[in-house]
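A single protein chain has been removed from this complex, and every other one stays in its place.
We just call them A and B in the order they show up, numbering each chain from 1.
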Amino acid sequence: MRHTARRTAAVAATALFLVGCAGEEKKTGDTGGGGASGDPIKIGVAVAKTSNVALLGQEQVIGAEIAEKFFNDKGGVNGRKIDVIIQDTAGDENGAINAFNALIRSEVVGIVGPTLSQQAFAADPVAEAAKVPVLGPSNTAAGIPQIGKYIARVSSPVSVVAPAAVKQALKDNPDIKKVAVAFAQNDAFASSETKTFQQAVQTEKLELVTVQTFQTTDTDFTSQATAINAKAPDLVIVSGLASDGGNLVKQLRELGYKGALIGGNGLNTTNVFPVCGKHCDGILIAQAYNPGYDNPVNKEFVTAYEAQQKKKPPQFSAQAFAGVQVFVEALAAMDTKEKLSGMKLPDLRDKLNAQIIAGQYTTPLGPISFDPEGEVKQAEFWVARIKMGADGKAGEFTIVP
Amino acid sequence: MLDALRSYDALLLQMVVAALLALSLYLPMMAGQLSLASPGFYALGGYTAATMSKGVFAPPADGSFPVSALLLEMLAAGLLSAALAVVVGALALRLSGIYFALATIAFVEILRVLSLNLNITGKAIGIFGIPQPFGDKLSYMWVALPLLIGVMLFVRRLERSRVGRSLLAVREDQLAAASMGIDLTRTKVLAFTLGGTLAGVVGALDAHVLNTWNARQGTFDRSILLLAFVLIGGTRTYLGPVAGGLALTYLPEWLRSRAEAGVLPSWVSTFIDEGRFIIFGVLLTVGCIFFPRGLITPDLLKRGRRFGRRKQQPRPDVTPDASPGTPVTRGADA
Partner (left out) sequence: MLQKLLNGLAIGSVYSIFALGYTLVFSILRVINFAHGAVFTVGAYLTWALTGPQVGANGALANSQLPVALPFWLAAVLGALGAGLLGVLIERAAFRPLRRRGSDPLLTLVSSLGVAIALVNVIQYLVGAENYSLGTLGGSVSIAGATIRRTQVAVFIVSMIMVVALTWLMNGSRTGAALRAVSEDAVTAQLLGINVDRLIWVSFFLSGFLGGLAGTLIGMSVGIAGPYFGIAFGLKGLAVIVLGGLGDIPGAVVAGLLIGVAEAFVPGEYSAYKEAVAFVVLFLVLLVRPQGLLGRVQIQKV
């Protein structure tokens, strides 16, 4: 027994030692949170740069990086630079928690992240406990802002836009009677979005002929496509992500489907173009962001993005940009009232959180504000139609008036 | 010190959980059975705790949630997992070696698809807002650490008990064990059930720690990661999986901290940050090649003990090669 106790203690001590070492690397605590007036203000971004959700996360990274440069060129927070620190959450809950903790140790004033709603349910409470404001850039599940006082999001749950897309399809073709629905069953967003769509179908008194499910990791959709075609619907509504949703559309079309198509918000990315190619043409997309939206900040954002990436920005980039923007503008508004450099970090974070909720922001997503819980109130949504070029490679989202 | 610890609370808990789950894989391995079923039981345990804490134990309006309820959930999750493990074990343990391992993979996948489809498991979004018995994450250590130490002591005792020796006998030579009167199936099912029960208990705890539970907790990827913990840590003593779980969970985060420490040239930092899983993968392979018996081996412990007594330099290990303990078998039986 004595050996055991000693050995067990040794293992425990090793664990503590390892962690202790890591802890010493950076001074922790909250000394002079506002920092000297010359130091940049740190804003954290925690998104998935690796793992199988990296496709979404890397779009967010680009948006956040463009925001950093954009606002620094404009003078930062009343002349003080911002420093956007990006941490990788990977695709799981533990990774999101670790990224949040790393950012909190880096003494950021607030965090934009994480990528997935499921990650948010695990990581947001960590920020809430540390009293660090969080803006979810792409968490659309119900219940996110209710996690706590410090949690808000810029990503709107798309319950508004789904019915609009269905209405638009009916406007294009009033003879639509039968509707088929397909959704990615392992994706939190798609499975909640599909409910909104199915409700809209009922409200419009259309017949729901089949509901098909798939996984975001699926590549072969012939059985779903065949099942859908067998019911001869006039409209198919797809809720999924770019590669799975795009493939379903492509395989559906190749197997002879001629009717109308609506894609959910997950398909609102130029990433679907390489997947469905010329078959993307004509899909109606429910959008929380449209690159063609006419306001000055969006124009500048689109120009900056195009200069770097040579294509139109996707929604995830715009939302990450908006997240950083909300922090910058809220900080500037605070700084005008009371100099940030005089504030301790916990105090600053607390006031920043209140300021975020109180403010109004004109972002590339259009004007947004927040309700007291932190739920975003987005003024405008769009229904866009995908228009593919003659070569079936390049395409664009044109707003349907 | 406490502040530094608090900022690493989640990581510490992840390390302890990893060590516990690695032990849950190690238990069936004591009887020579490669089971990859742990994530399945882990997921089941988590769902048990999540549904109980939002159902029968639903906290009053002030949100307080007694620790005793957490312990009860862990107990329930353990019992439920044990029951399922007996059934699955009795069915699947008629297979041996790689066939059994593959059956356990199928088990994990089937549970995953089920939890994506059932209402009670919250489908894709899972269950969130799981009540918290503690004000902060670090306090979970009051449950997690005693659990880890307790399980370690238990396994250590087990290794020296009659039952444990029969497990080891089955691992070393099934025919010989059977001829000594050991009931092979019962012994294997026992080891499998112990592992499954532990994984279920850990799942119940982790559901509270993570605050949310969904179908992505119990996956094949996790199975393989746990296997890596055990094989890199060492399969011949219970300290192996513990060390493997702790070290391999810490490694990616250590790389992250290196990347952000700002002491390295920026391109190295960028590579470590964005490519840290490249490094992780390479280290797994290299680890297997240079430490084929794992980092912690009985020999190492023996020498460590001698070293502790005599305070002298141990002889460098030059031949970590095949020993009588690892017979060269073409059959895939572990």
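The working rule: a contact is a pair of C-beta atoms (placed from the backbone, for glycine too) under 8 Å apart; a residue touches a chain by one contact, two chains touch by 3 or more.
These numbers were taken from a predicted model, which means no experiment stands behind them.
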{"item": "Contact with the hidden chain (one of A:Thr226, A:Thr303 or A:Thr336)", "value": "A:Thr226"}
{"item": "Contact partner of the left-out chain, one of B:Pro66, B:Gly281 or B:Gly304", "value": "B:Gly281"}
{"item": "Hidden-chain contact residue, picked from the options B:Leu102, B:Met141, B:Leu168 or B:Leu295", "value": "B:Leu102"}
{"item": "Residue, one of A:Asn78, A:Ser106, A:Gln309 or A:Ser341, that touches the chain absent here", "value": "A:Gln309"}
{"item": "Chain B, residues in touch with the chain not shown (by the definition above)", "value": "34, 91-92, 94-95, 98-99, 102-103, 105-107, 109-110, 113-114, 116-117, 175, 220, 224, 227-228, 231-232, 235, 271, 274-275, 277-278, 280-289, 292-293, 321-322, 326, 328-332, 334"}
{"item": "Positions on chain A where the hidden chain makes contact", "value": "50-52, 54-55, 58-59, 61-62, 185, 210, 212-215, 217-220, 222-224, 226-227, 229, 242-244, 246-247, 250-251, 254-256, 271-272, 274-275, 277-279, 308-311, 392-393"}
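By our rule, only the chains that are shown with their structure count from here on.
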{"item": "Where chain A and chain B are represented by their mean Cα positions, the distance between them in whole Å", "value": "33"}
{"item": "Chain A - residues contacting chain B, complex", "value": "3-4, 7-8, 11-12, 14-16, 18-20, 22-26, 28-29, 49-50, 85, 87-88, 90-94, 97-98, 101-102, 104-106, 117-118, 121-122, 125-126, 129, 141, 143, 146-147, 185-188, 190-192"}
{"item": "Of all residues in chain B, those that touch chain A in their complex", "value": "1, 3-5, 7-12, 14-16, 116-117, 123-126, 128-129, 132, 136-137, 145, 149, 152-153, 156, 210-212, 214-217, 239, 242-243, 246, 250, 253-254, 256-257, 260-261, 273-274, 276-277, 301, 305"}
